[in-house]
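Take a look at the structure below.
Note that this complex is displayed minus one protein chain, with the remaining chains in position.
Labels run A and B following the written order; every chain starts at residue 1.
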Amino acid sequence: MNMNGSAVLCEGLSVTYGDVTAVDRVTFDVQPGEVFGLLGPNGAGKTSVVRALTTVLDPSAGRAEVAGIPLDNPNGLRALIGVLPESNGYPGSETALGYLRFYGQLFGIPATESADRAESLLWQFGLGANAHQSISTFSRGMRQRLGIARSLMNEPQVLFLDEPTLGLDPAGREDVLSHLTSAVAANGTGVVLCSHLLDDVERVCDRVAILDQGRIVAAGTVGNVIEAAGIGGTMRISVVPEAAGRALESLLNLPQVARAESNSSRLGEIDIDLVEPEPHANQILSLLLGAKIEIRGVQLEGARLSDAFLKLTQREGER
Amino acid sequence: MTARSARASWIVIAVHELRGLWLSAKGLTVLFGYTILLSIMAFIAASEAQLNLLDARESVGIVVQMAIGLGTLAALVVSADAISGERERDTLEALLVTPVSRRALVIGKMVGASSMWLAGIVVAVPYVVAMANGPGVAADALFVLVVAGSLVGASLTALGIAISAVAMSNRVSLAAGVGVLLVFAAPSQLPAVTAKGALGAVLVAANPVSAGLKLAGLVLIDQETLASQWTLLISPVVAAVVLTYLAIRLSSRVRLGGAR
Partner (left out) sequence: MIVRGAFTTLAIIVFVPLSVFAQVSQDVELVVNPGSIETTLGRTERIEVRATNTSSEKVGPFAVHVDITDPASESSVDPEDWTPTLTQEVEGLEPGESNTLIWNVQPISNGAYSLYAVALVAGSVEVAVSNAVTVRVESARTLNPEGILPVAVALPLVVGALLALNLRRSAALRRNRNARLTK
């Protein structure tokens, strides 16, 4: 780890392809044991950040340390990291065990020890029964789990996972994420998780950064990012049908309400978008009760990361 | 992990390449095609020699030249796939994020691919011995096969790896490799008169492929002594050394794509 104990310390990192700037002065840090989500739409620069931090690409500017090793010591740095690249191919003719054993040996692990570790990881990721099976027969989910197992062969201090659940069905995603979190929870591995599947990120990440056009537009906990996006929650209020019109009129005059409209399919129900979450909800309820409007039910839902993501990454013309 | 029993990374890569080549169908399929072609050529040459339509020495020379030529082509095809194939199959990035240096990666790949022409030479030995028995040129024929074949094979393997290191796709790598081989083989197609001229002789001798084939022809067909024709080994030796060095130098350019 580096001087301040970060698993990843990235300062002003830029990556360019010819005249195109893919990553523009990105700064963030990841702590040991933390799962850090790097989010962004396609082409935002997530993969370029990972490739720069894993020494596959040379950054054009900035500095970074991974597991305390600067980028200019690539072999030393790579010995301490595990990586699952976004488009990771697999040698179909090899067996799962042979594949992992080979990668273990590339990290300097002797063959027998590497085989033992490979076997252990295969069982851990639910592939023990398929250890001697050709990878060509594996499903996409099995391959992703195999890839994660491979990235853990050297017991890395920092793990980079680029779209580990891409293309998987919900059960497969759940499977991969649960295996991943249990595998890294025990030994304090710092994880950088790139994804645009926001539900996954919201579930497993301690902190996130949203990248857009190569720049970080928001960073922090999921709550911080939602707050930074200035998005309130949503509220559904059910009132007696004959009071619905009066209630809607009162709500639309409130500055705390971004939008309010009657639910056309259910009489007496009003859907409300709040400018900010809970405090405003209390004020709204007080207002309606003060106006002698009988409230039959209330549903309150906080803002989602996906809402913040959309708001932060949508272009002007798309809004 | 114990450093004592951990292998050097280039050896790990080389062993993996050897397993990939010979425990999958790839290497054996190429070798099977090679033996079929060599069998057909050797049978035809032996038949012609038996009928005295072809000098017995000439038939040996043809088989040795064929073995060198086909073995070299097989080595080039295998080596041209070595790195660009990984790139195309999306398996290169996983290798590049291990602590293995690019140089070790290239050396390991080169050692693995070299097994192709080595296997070609080993397989060709029985043909050459069987055919060279009659005219009594077995020693010369084996020398030319092993020495010239190894040097030409090593040169073309290194060339294939060098091209593969920088080519972004397998198709480009294979096309470039075969194109260079055709250029190398061109002097052997010079008309006899041109080939005997000063410029023709230089062209043939300076080119490692044609020099190796020419050596086989001169020693086995024209009954020249090895001692008098050793200069024809200069360009294969130089090519093997220079191209291997070039391939290792180009290892720093092994990358997924070009940032900056």
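Just so it is clear, a contact is a pair of C-beta atoms (placed from the backbone, for glycine too) under 8 Å apart; a residue touches a chain by one contact, two chains touch by 3 or more.
Note that the structure is a prediction, hence the values are computed from the model and not measured.
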Displayed chains contacting the withheld chain: A, B
Contact partner of the left-out chain, one of A:Gln31, A:Asn75, A:Gln133 or A:Asn263: A:Gln133
Options B:Ala8, B:Leu28, B:Ala139 or B:Val202, residue touching the unrepresented chain: B:Leu28
Absent-chain interface as seen on chain B, which is shown: 23-25, 28-29, 31-32, 35-36, 38-40, 42-43, 46-47, 49-53, 56, 59, 123, 126-127, 130-131, 133-134
Positions on chain A contacted by the hidden chain, ascending: 93, 95, 97, 119, 122-123, 128-134, 136-137
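Here is the rule we use: only the chains that are shown with their structure count from here on.
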Interfacial residue positions of chain B with respect to chain A in the complex: 1-3, 5-7, 9, 12-13, 16, 19-20, 24, 89-91, 93-101, 255-260
Footprint of chain B on chain A - complex, ascending: 15-18, 22, 48, 51-52, 54-60, 75-76, 78-79, 81, 83, 85, 87-91, 93-94, 98, 102-103, 105-111, 113, 147, 150
